[in-house]
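Input: a single structure, listed below in structure tokens.
With one protein chain held back, the other chains of the complex are shown just where they sit.
Order of writing sets the chain letters: A and B. Residues in each chain are counted from 1.
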Amino acid sequence: MNRRGSGCLKDGPGVIGRNCRRVDGIAKVKGSAFFAADRKIDGMLLARVLRSRVPHAVLNKIDARSALEVPGVVAVYTASDIPGENRVGIIVKDEPVLVDDRIRRVGDALALVVAESEEALAAALPAIKVWYEELPGIFSPAQAMAGGAPAIHGQGNIQSVTRIVKGDADSALKEARVVISRRYTTQMVEHAYLEPEAGLAAVEDGQVTIWASTQNPHYDRREVARVLGIGQNRVRVVQAPTGGGFGGKLDISVQCLLGLAAWKSGRPVRMVYSREESMEFSPKRHPCVIDYTSACDGDGRLLAVKVKIVGDTGAYASYGPATLKRAAVHASGPYQVPNVFIEAYCVYTNNPTAGAMRGFGVPQVAFAHESQMDLLAGALGLDPFTIRLRNCFQPGSATATGQRLIQSVGIGQTIEQARAGAVQLGVLGGKR
Amino acid sequence: MKPFRFTATINGRPVDLPVNPHRRLLDVIRDDLGLTGTKEGCGEGECGACTVLLNGRPVNACLVLAPEAAGCEITTIEGVAPEGGLHPIQEAFLEAGAVQCGYCTPGMILAAKALLDKDLSPTDQAIKTAVSGNLCRCTGYIKIIEAVRLAAAKLSGEGDAV
Partner (left out) sequence: MLQPFNYHQPSSMEEALSLMATLPGPKKVLAGGTDLVPALRRGELSPAHVVSLKQLAEMREIKIKEGRVHIGALVTFSQLAEFRPFRGPHNLLAEAALQVGGPQIRSQGTIGGNIVNASPAGDLLPPLVALEAEVRLCRAGGERVLPLDEFLKGLGRTCIEQEEILTEAVFPVLPGQAASSFVKLGRRNSLAISRISMAAILVPGATGIIEEARLALGAVAPKPVRVPRAEALLKGRRPDPSLLEEAVTAVAETVAATLGDRPSAPYKKVAVRGVAREALIKAAPQFGCKL
């Protein structure tokens, strides 16, 4: 048996097919793995964010004087304290670390309180006064895309459009034996990793070090450096053991705020989200509205698909443009379709931000294309396995984007085996 | 609000310290005693990451006010392994691949311990019930159930059988 997870590589090629211990396993079963919230540094301060309760507003003024009088409060930082750029984002730099002009969602960070104790934080937050002018909120992409809708960001509410065109879908539709059109809607999903976001930052010798629960330390480092207006050589980000992420810890959470607090105060600072804060503030899976038209011939062979996908990316882009691009690329499913017209829109609203989550837009479209296959099969009296086998990719097939699949393509075999398994379990009759 | 004198036995060692009564057992364990193996995932009894044993029974340390645990025998994850080794449940979690991010693991192991301390040949249903107050977002639970089954076998002397 391998101990400490180190044995397996040393033992050479024999590792394949054998159990290896994970390198972090022992610490995790003993409770000695230090997650970000478990770390402490002498003289450490605690931080908490004052967040917006309204979804859309112009921020006029923040007055933190009474909060600063609370015993134990060390500082309250607002946008004007940010030395570098106050915009972050993995694809588009559109999200403020602390709001400077406009509130775009419930949960936007307005001020950061740094204090000696939880008690001081709890007393200080309600003491901060915020003046804002509420604006009408936009809560659906349809509203956001309608003519005359106020722009949530300067450039308008459609953040990105991805179009995939192959052949001539409209003409193919006219020749098809069966055409089915449906609308599919999918919901927002929270990752709910078991560990809420947390981090700790300290400044030493002009260098800031951040230990954080994150999936993206290199990106974190770039953003912290930009926000603090310092070189990346002066920022070190350490990924603490991370209690689940599933895509939701790819974006910035505590990193820039902690960097700011430690940089400004000169003291180590720790911040841990409550579950409520994590739910409210972390990015979600994109809710999508998918209008899907499929067409096939009398044998169930797909002739064309036309798909329009509208993804609600909420107040900030996060991974939205890439997620919607991926949704578009996969919208025709694992099937050979000669004529394709796909459009995917990534749209801003005043809803919670949507970002990366396992599958990255693909689960949403899979729900649609697989439902369509079942409907087509039903219309032709085919069983659901048969129609899929007739259409699925083979070695040599071309995808909607023109990629030739020259290596292993497992979908056909997988479907055959799933059918055999279903027959064996008695949940499916033996014949086609 | 005067501090409460908190005396208890934690992982076999006596502790005696003043605590503010509005603090939760979880806060005392993590902050005052530095036993950070006990995790906070929700703070409201839903996730089980904060599970500790109180006189042998599993409880959510986030729902217990510290003075309520005074006089009790408390076991946290740090008290499970024998000196220099691992408890068979911990071994089993590693062997079965029941640990991924590890955030649920301490709570899961204590929930499993509460079961196996009383029953060394639990049914699968009993195992599922025993960990039903603990959420895991990574593993899908199957391997955790396997780990508890394996631990039961180890503890009842059947070694690596199963």
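Everything below uses one rule, namely that contacts are C-beta pairs under 8 Å (C-beta built on N, C-alpha and C of every residue); 3 or more make two chains touch, one makes a residue touch a chain.
Remember, predicted model here, so these are calculated numbers, not experimental data.
Novice: Where does the absent chain make contact, in terms of the chains shown?
Specialist: Counting the whole assembly, the omitted chain is in touch with A, B.
Novice: Among B:Val99, B:Ala114 or B:Ala147, exactly one should touch the missing chain; which is it?
Specialist: B:Ala114
Novice: Thinking of the whole complex, not just what is shown, which of A:Glu118, A:Asp168, A:Glu190 or A:Asp374 touches the missing chain?
Specialist: A:Glu118
Novice: Looking at B:Gly48, B:Pro88, B:Pro106 or B:Pro122, which residue reaches the missing chain?
Specialist: B:Gly48
Novice: In the complete complex, the non-displayed chain touches which residues of subunit A?
Specialist: 118-119, 122
Novice: List the residues of subunit B that touch the chain left out of this view.
Specialist: Residues 1-2, 4, 20-24, 27, 43-46, 48, 51, 54, 57-60, 62-65, 67-68, 70, 111, 114, 129-130, 132-134 of subunit B touch the chain that is not shown.
Please note the rule applied: only the chains that are shown with their structure count from here on.
Novice: Would you mind pulling out the distance in Å between where the CA atoms of subunit A average out and where those of subunit B do?
Specialist: 32
Novice: Taking the complex as given, what residues does subunit B use to touch subunit A?
Specialist: Interface residues on the subunit B side: 30, 34-44, 47, 49, 76-78, 80-81, 86, 90, 93-95, 97, 99-106, 109, 135-138.
Novice: Which subunit A residues qualify as touching subunit B in the complex?
Specialist: 1, 19, 21-22, 24-35, 37-38, 40, 191-196, 241-246, 274-275
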